[in-house]
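Excluded from the complex is one protein chain; the other protein chains are retained at their positions.
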Amino acid sequence: SLSSPQIQFADQKQEFNKRPSKIGRRSLSRSISQSSTDSYSSAASYTDSSDDETSPRDKQQKNSKGNGDFCIKNIKQADFGRREIEIAEQEMPALMALRKRAQGEKPLAGAKVVGCTHITAQTAVLMETLSALGAQCRWAACNIYSTQNEVAAALAEGGFSVFAWKGESEDDFWWCIDRCVNVEGWQPNMILDDGGDLTHWIYKKYPNMFKKIKGIVEESVTGVHRLYQLSKAGKLCVPAMNVNDSVTKQKFDNLYCCRESILDGLKRTTDVMFGGKQVVVCGYGEVGKGCCAALKAMGSIVYVTEIDPICALQACMDGFRLVKLNEVIRQVDIVITCTGNKNVVVREHLDRMKNGCIVCNMGHSNTEIDVASLRTPELTWERVRSQVDHIIWPDAKRIVLLAEGRLLNLSCSTVPTFVLSITATTQALALIELYNAPEGRYKQDVYLLPKKMDEYVASLHLPTFDAHLTELTDEQAKYLGLNKNGPFKPNYYR
Amino acid sequence: SLSSPQIQFADQKQEFNKRPSKIGRRSLSRSISQSSTDSYSSAASYTDSSDDETSPRDKQQKNSKGNGDFCIKNIKQADFGRREIEIAEQEMPALMALRKRAQGEKPLAGAKVVGCTHITAQTAVLMETLSALGAQCRWAACNIYSTQNEVAAALAEGGFSVFAWKGESEDDFWWCIDRCVNVEGWQPNMILDDGGDLTHWIYKKYPNMFKKIKGIVEESVTGVHRLYQLSKAGKLCVPAMNVNDSVTKQKFDNLYCCRESILDGLKRTTDVMFGGKQVVVCGYGEVGKGCCAALKAMGSIVYVTEIDPICALQACMDGFRLVKLNEVIRQVDIVITCTGNKNVVVREHLDRMKNGCIVCNMGHSNTEIDVASLRTPELTWERVRSQVDHIIWPDAKRIVLLAEGRLLNLSCSTVPTFVLSITATTQALALIELYNAPEGRYKQDVYLLPKKMDEYVASLHLPTFDAHLTELTDEQAKYLGLNKNGPFKPNYYR
Amino acid sequence: SLSSPQIQFADQKQEFNKRPSKIGRRSLSRSISQSSTDSYSSAASYTDSSDDETSPRDKQQKNSKGNGDFCIKNIKQADFGRREIEIAEQEMPALMALRKRAQGEKPLAGAKVVGCTHITAQTAVLMETLSALGAQCRWAACNIYSTQNEVAAALAEGGFSVFAWKGESEDDFWWCIDRCVNVEGWQPNMILDDGGDLTHWIYKKYPNMFKKIKGIVEESVTGVHRLYQLSKAGKLCVPAMNVNDSVTKQKFDNLYCCRESILDGLKRTTDVMFGGKQVVVCGYGEVGKGCCAALKAMGSIVYVTEIDPICALQACMDGFRLVKLNEVIRQVDIVITCTGNKNVVVREHLDRMKNGCIVCNMGHSNTEIDVASLRTPELTWERVRSQVDHIIWPDAKRIVLLAEGRLLNLSCSTVPTFVLSITATTQALALIELYNAPEGRYKQDVYLLPKKMDEYVASLHLPTFDAHLTELTDEQAKYLGLNKNGPFKPNYYR
Partner (left out) sequence: SLSSPQIQFADQKQEFNKRPSKIGRRSLSRSISQSSTDSYSSAASYTDSSDDETSPRDKQQKNSKGNGDFCIKNIKQADFGRREIEIAEQEMPALMALRKRAQGEKPLAGAKVVGCTHITAQTAVLMETLSALGAQCRWAACNIYSTQNEVAAALAEGGFSVFAWKGESEDDFWWCIDRCVNVEGWQPNMILDDGGDLTHWIYKKYPNMFKKIKGIVEESVTGVHRLYQLSKAGKLCVPAMNVNDSVTKQKFDNLYCCRESILDGLKRTTDVMFGGKQVVVCGYGEVGKGCCAALKAMGSIVYVTEIDPICALQACMDGFRLVKLNEVIRQVDIVITCTGNKNVVVREHLDRMKNGCIVCNMGHSNTEIDVASLRTPELTWERVRSQVDHIIWPDAKRIVLLAEGRLLNLSCSTVPTFVLSITATTQALALIELYNAPEGRYKQDVYLLPKKMDEYVASLHLPTFDAHLTELTDEQAKYLGLNKNGPFKPNYYR
């Protein structure tokens, strides 16, 4: 049944390009963000001006123990990277707790994990946790820009087989992935993927490898979508865990994270004062709810547009006027899209905005704002800051476009480590679950993390807040018909 | 398959008494609430001191057209009741819109609806809407206290066969229900129930009637639970619609309604100033979230207890300290339970509370606070106001217990008509859907209202807020893979 | 210089009638409020149906010790009143602390205080505190409706010379005041007034009494205004303390108190749901700020009107659209006036409001809404509840007018004891200050309470919140140029 996966898969991929999904693109954006904030945050940092231009693929590198099974930018940066990892450890107590609790039993003993994710200090904490739990790991980057070279160096120095550097070519990208899986005498039995490229590569090049693989853990919307399509087509040959849709991750990535990042992204790019500003937020899902709450709290006057009457009614009850975009487009100071839709803000709207109006996107991809429509001869583009363009109309009206319509929160602010911690913990637990599940629990299908493990991820993050959970008494558990240790809610609970 | 439903059903009922469900009791509470607020709101109102003490069952009554197929308290009160109905109509625009939109096609033509609900002005608007859509209706009260006699009179005067009055005996209660269904030459083909008593009665006494019945619409948790049990036992012989769990109703009944009623209930009973008060809220579900948000906004310092780590993490992110009850019980000014659990506040907690602490319940039933434990000889109870007791310890410490631990928002505040409007509209649509569904769409099972109709209910309530919904373009709908008219979200979306 | 005070004073009074001040009218409103809420809160309460109709002035009354120097409704109600006082004591910890701290030194020993205020449980706590500090007191009511008869009975039973009952005639009113001051062998040396009527009476009838009077403490805006006019005219013959304008009282009476009472007042009268409602608040002073903050927090959409550009800019920065009333009058669901101005809402506005619009006043008096303009033949008034009128236009449009345009928070909600506690404590301290001030500290002028005493009042209320104040170190005090014990801010600080 794996006879011609590559053809079928290629089609899917093409389809995807037509509708780039939120988190898929997010991956890309995040890397851009991190590189850009690096340059801000660490003037005194680790860029090494004497870095030669030689491709890492052409270098001979060995770590201090003589091991050379990796390919990175510069092993000398390992010390700096180690410090970054140590700082990240402090903010990822859940993974550290997991190390402690599960270290004795080594639940991943025998696991051979091949991974393809962003390579950052947070990922390093995850990898070293997997290792502490017994796994062997080989790793590539899921994005050509996002690798923190110093962290990659620290991992290589620590004995991990890492193949990644910042600024890979596309050819480098696939070469690195191949080096992870195409090894003599080592065959992976678990896949941890972010975007589906690693899975895609194995399907295409080494389909037989799936015979030994116990499961796939996938984090991105894009990758998850591919897996569902494979499953639907009957081509999925191992169980897969959809980490993206776990409730904990969703709530934190969207509602709570956006509540803070909308403010941060707008301030860093425009220094705008929020008080008294009129803002229209397109879309009142979790992201829109977060944006609206934050701006209202800062003294902005917020309007909402919606297509779904239920979300619309929620917006009303939360104190926002529900309008059509056209009704307010002339008067607002800021336009924010969070719909997941395309062409929500089009040229006609942009033409009618007032001078100085700020336009940005918190939704997904760069489809929400029709940026292409602004690339016409009569309009002048002026780059005034990193991520900030002024589009100037013939009558001198200026529109302030942020991040060229890409995701604001990922382009112009940072993702809190706390959110990354939740994701990484969920990934680790998903690997443990799939690796240890008794035969038959999981079929060749895509699964959500069991509710109980979702709750476990949450519980591991409570000590950060010095939060004390109440336990059910036996009598209460019986009364409610619940197990004292959970799960406490049905799977669909949000 | 209907051979012995009554025995099985009786067992279920008994089981229910052990765990009285939230909305089941709510029905009761609402009626108490309404009667109590009546006495407040309408000193100049319609109580007729010359009312004789004769039982309505013993009276001969006819309306002005000579029709006598009803049994109510006093047909002379019809005018007053009509005005109440007219006022309610103004606040239930969705039902009025439904009348207008659907009146031409009479989607309930031929429907014979037997109903058993609270008989209030809002219900009257529902009944007259059903009638306008083509249905014939016979109606009894689902609660012995909640009937507004004047409204019942107006309905009887309007030609409805209503059997209900305030202060029925239990025997009256079943007699009224029987009068609704046991009619010569008329057999119901739809059931609208609130609590399951009507359904129960038909199962028990007239099981053959189900042959002509197209479906049951049930609003209460209790009744829904019974239906699920029947279904599980294979004894449900018609399709049933669970109106209680529709997303619109849930959000409004819990989050938004409680956000307002917690303040209202506390003020009306205790005149407490919220600013600076320390409050512990037990449970951070929708009800708890509403209570916490309102109190925080009024300047209270709020602590939360939770058993579910996911809700606990939400509480943390929303800015509430997560504690165990014992940690703060000595210092708080107000204790509010919203867990749905039992014995959340027990005597030990009550013993440790400080002087003047207010204790109340927003969750369900009277199980959350162990009120029984306060009925001991060394404690003195003092009724200081309606719904307010001081419990006095030997050392003179006073605890202020509200509504004897029953639901505060229903005992001591009013349910906004807007919430009732959403419920009534949902009921009407559920009846239309079940009555008109093509053969085979619904089996002998319990269903949620289709998402699309849920969205329709919401959309009917938007004009109240002068809210303008955005419509998808064809291109956008295609991009999102959605129908332009919805549904816009998956069924499980909350 | 006191030769003809009555003429001059009468003129002032007339002038006053033209511009009735906020707190002056408030006094009246509060009493109405309390009587109305009494009837709500205590169905099981102390109304004695066997009360005879004899005027108290015609009764012979003696307390249990044989003392008859008082005139009240019914001495038998003393026990009930005592309990009310005890409950009030629990909520007025500052006065109780004052009793304890100052009792040893009796700072009011020798003081003969004549008072004219509302006679409520809270006033009783004040009077008994003054007594504990050494003062002798004689007391009349400042309002013909506001006296709690039971409390007056308890005071009489406790030995106070009280002359007051609920429902006095105007003649009774002045008779009671006269009985307080016109006593053989007793002459007051301190005045505690609320509204200026007592002061007025002494000026008019017993001007020579001022020779022994050390000072006046006045709480109402009306009374304070009169005092300033006397002072301006050179007719004020003793020092007077303006208690009304102390910062603590102002902030609590206006901002914090209104933040809660606007919600309470609207709910109790109309059961309106706040979420999604459009509201216009006229005036953005302290009262307006409180109303806006509360309604915004409950999910209303709030518009503000202002005449002062500074307050207007604050409204903008706080997130409210600043409009003229005409711009939004057709669309709003609720209109609230808090301007202190007259004819803010006039017939023209009322004509344009939409059906069901609620109109109420939180500002002062009944001048803000031109209620008189609604008394025209084509409009029908319908009293639907206590304090709630529907005004019906010929086209059936209804406007919901609350409290006939009088102060909503005082007519339809209760004043929290905490606020009354702050006022009463301030009054007590003002009496102590004036009584003990060395010769020359205060001249024949109107004074604000010294900042330090204002801070002391605040500090006495902190324990209620378990609040812990930080103390300056000597070094810090020196650095800031402050005394370690205050005052910490300049007098004008708000």
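In this document, chain identifiers A, B and C correspond to the written order of the chains, with residue numbering beginning at 1 in each.
The rule is short, and it goes like this: a residue touches a chain if its C-beta (ideal position, glycine included) is under 8 Å from a C-beta of that chain, and two chains touch if they have at least 3 such contacts.
All values derive from a computational prediction rather than experimental measurement.
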Have a look at C:W139, C:F160, C:Y256 or C:Y442 and name the one touching the chain we're not showing.
C:Y256
Per the whole complex, from A:G81, A:G299, A:G319 or A:G363 the residue touching the absent chain is A:G299
So one chain is hidden, and I want to know which residue out of A:E170, A:D271 or A:E378 touches that hidden chain in the complete assembly.
A:D271
Given the contact definition stated above, which residue among B:R57, B:K205 or B:R321 touches the chain not shown here?
B:R321
Using the touch definition up top, pick the residue from C:A132, C:A233, C:I392 or C:L472 that touches the left-out chain.
C:L472
In the full complex, which bits of chain C touch the chain not displayed? Write them out.
19, 247-248, 251-252, 256, 305-317, 321-325, 327, 340-343, 367, 454-456, 458-459, 461-462, 465, 467-473, 475-476, 479-480, 486, 488-489, 492-494
Pick out the residues on chain B that sit against the missing chain.
275-276, 296, 298-301, 316-321
Which residues does chain A use to touch the chain missing from this display?
39-44, 90-91, 256-257, 259-260, 263-264, 267-268, 271-276, 278, 294, 297-299, 331, 355-356, 383-386, 398, 413-414, 416-419, 464-466
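By definition in this document, only the chains that are shown with their structure count from here on.
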Can you compute the centre-to-centre distance for chain A and chain B, using the mean CA position of each chain? Integer Å is fine.
42
Quick one: report the Å distance separating chain A from chain C, using the average Cα coordinate of each chain.
59
Which chain C residues sit where two or more other chains touch them?
275-276, 298-299
